[in-house]
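A single protein chain has been removed from this complex, and every other one stays in its place.
The first chain written gets the first letter, and so on, giving A and B; residue counts start at 1 in each chain.
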Amino acid sequence: MRRVSRLFFLLAFVWGSCPGQSAVTDATGREIRPPANVERVYAAGPPAGMLVFAIAPGKLTGWTRSMRPNEAAFFPEPYGQLPELGRLTGRGNTANVEVVLKAKTDLIVDVGSTGETHASLANQVQQQTRIPYALFDGRIESTPAALRALGRLMGDPAAAEKLAAWYENELKDLKQRVARASSHPLVYYGRSPSGLQSGGKGSINLEVLDFLGARNAAAAARPGLATVSLEQVILWDPEVILTTDPNFWKSVWTEPRWRSVKAVAAKRVYLSPHLPFGWFDFPPGANRLLGAWWAGKLLYPKEFDFDLRVKVTEFHRRFYHREPTKAQLDALLGEPGVLPQ
Amino acid sequence: MLDVQSLAFGFPGRTIGRDVSFSLGAGEVLCVLGPNGGGKTTLFRTILGLLTRHGGSITLEGSALASLSRAEIARRVGYVPQGHSAYFAYTVREFVLMGRTAHLGVFASPAKKDFAVADQALESLGIAHLADKPVTEISGGERQLALVARALAQEPKLLVLDEPTANLDFGNQVRVLQRIGALAGSGIAILFSSHDPDHAFLCARRALLLAEGRVLEIGAPREVIRADTLERMYGVSVKVIDLGGGAHTCLPTVGR
Partner (left out) sequence: MTRISYLAAGGMLLCLVAVAFAVGRYPVSLSELLSVLTGQPVAGSVETVVLQVRGPRILAALLVGAALAAAGTAYQGMFRNPLVSPDILGVSTGAALGAVLGIFLSQGILFIQVFAFIGGLAAVGLVYWIGSRLRGHDPLLALVLTGVVIGTLLGSVIALLKYLADPYNQLPAITYWLLGSLASISPKEILYSIPLLLAGLAPMLLLRWRMNLLALPDDEARALGVDVRRLRTLVVVCATLMTASAVAISGIIGWVGLLIPHAARLLVGPDFGRLLPLAMLLGAAFLLAVDTLCRTIATIEVPPGVLTALIGTPFFLWLFALARRRW
């Protein structure tokens, strides 16, 4: 009897530790049981695509939106041309479920919001297609955990562990640098061509800023995006303005109305890079580590005294599996507004 | 004043009347009689230039109608359509003032003179007391008179009235016919249509009988309105009775 039970436990242990067969609990508390071999993974949104590609690029079935040539140039040759499969996340689906099925998907992954709506959508698609649908938290600090869980699901725990450990380290390093900073500047994040759209306290759009301990000028507003008036921005008088809209960045220097804002007078208005994925706000994925380095350098130049190019190259190597060329880095970091002149 | 020669009229693609000829001078009253659907309204609309003629000619004070602009026509010819319900609560005075449009520049508003003409028109029709009432709140007969006043505000030489007594009670019918007579007396040429042959007897110098788009007869009422012409037009048997002193009336024979 003892022999049988020992055999039983041994088998269970072996079976449980086989790669690709462990059940993983995703961020919504659902138990995900992937098939024995996961070869084809459908990423339901860009943040998920990024993580899947980083762990095992060959397993990604496609991007949610086909890459433009200037975006594809940052990825190794064949991967820039992966097919466009559409989004399957809560924010506006464009994916045809049949297409997902046709692509012989073994696993569907989504990274982002883990609320009730998204969880029920995941369940619905999973029931419809019988393909396991895993949902992970998209917050910056949750990225290492998401990487690890995803690695186990995909059957590439070692690769995922390397990435997760590195990411964790970088986050720790960032936190230490921020802790050393003596002053935390008041930052206004302006979106849209008018620059008058911003995020309130706790908005996902400003996660990078919150992580860096910067003070959000629009913190008085409720979470989420909202339009503010220029009068309000003048009242807040931010020291630094960050934006993701090149049209706004260009116009802020020519509009006399913005001149009375401290940030404009001090020429501290910066434009986030956006290739191949935006660095600062969207897509809200692991790519925002780049935004954290970038913004950190702008806000705390003394404490963030590393070479940005080195960091960026490392990130691209690990996550996009290709180091950017010198020319690409020059173009990325040399675009007007990205770095102080 | 008005000269119509061999006029063919109708709608685009469908001619419903031909060979209509008559002329009308200042102070003359011509009554057009005919059954429903006989083409009276279409004829009037063609004479007013609201419908394109299909043939023949229409001359107004010596000029071809087609050569005149809408404003020029409106300064000479006043149109009184069949009464309709009002959409908007314009006052009677504002309503009548609209008749002054042809005399105003494109960007102008009515001036004192225009108000005077409008008030005069109201006065002459005995409805001056209604000047400030909304047209939506007056009776059908009063509205008909307001329409006549509006046409008079145009200071026309020719007045075209389409069945001006339709939907009016007996008293109002008589009043309108009296006004027509008075207006003719002041030198305006009058062309009006009626469904009742007696009206021609009452105030017209001549009558034009229109049936199926053709002129049956035209001439003095007592000559053309006879039992046989009435029977041809309306399909009913009627007796025309001479009341003496130039008055006539029609009496239909209604079987017992």
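Please note the rule applied: a contact is a pair of C-beta atoms (placed from the backbone, for glycine too) under 8 Å apart; a residue touches a chain by one contact, two chains touch by 3 or more.
Worth saying up front: this structure is predicted, and the values here are computed from it rather than measured.
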- [ ] Mind giving the shown chains that are in contact with the missing chain?
- [x] A, B
Open item on the list: Touch as defined at the start, partner being the missing chain; which of A:M67, A:V99 or A:L230 qualifies?
Closed with: A:L230
- [ ] Among A:I55, A:A221, A:V240 or A:A286, single out the residue that touches the unshown chain.
- [x] A:A221
Task: Residue among A:Y42, A:F136, A:F211 or A:F282 that touches the chain left out of view - done: A:F282
TODO: Have a look at B:T101, B:Q144 or B:T229 and name the one touching the chain we're not showing.
DONE: B:T101
Task: Contact footprint on chain B, counting only the chain that is left out - done: 45, 48, 50, 70-71, 73-75, 77-79, 81, 84, 87-91, 94, 98-99, 101-102, 104, 106-110, 134, 136-137, 150, 154
Task: chain A, residues in touch with the chain not shown (by the definition above) - done: 65, 87, 91-92, 94, 191-194, 196-197, 200, 218, 220-222, 225-232, 234-235, 237, 244, 247-248, 250-251, 255-257, 259-261, 278, 281-284
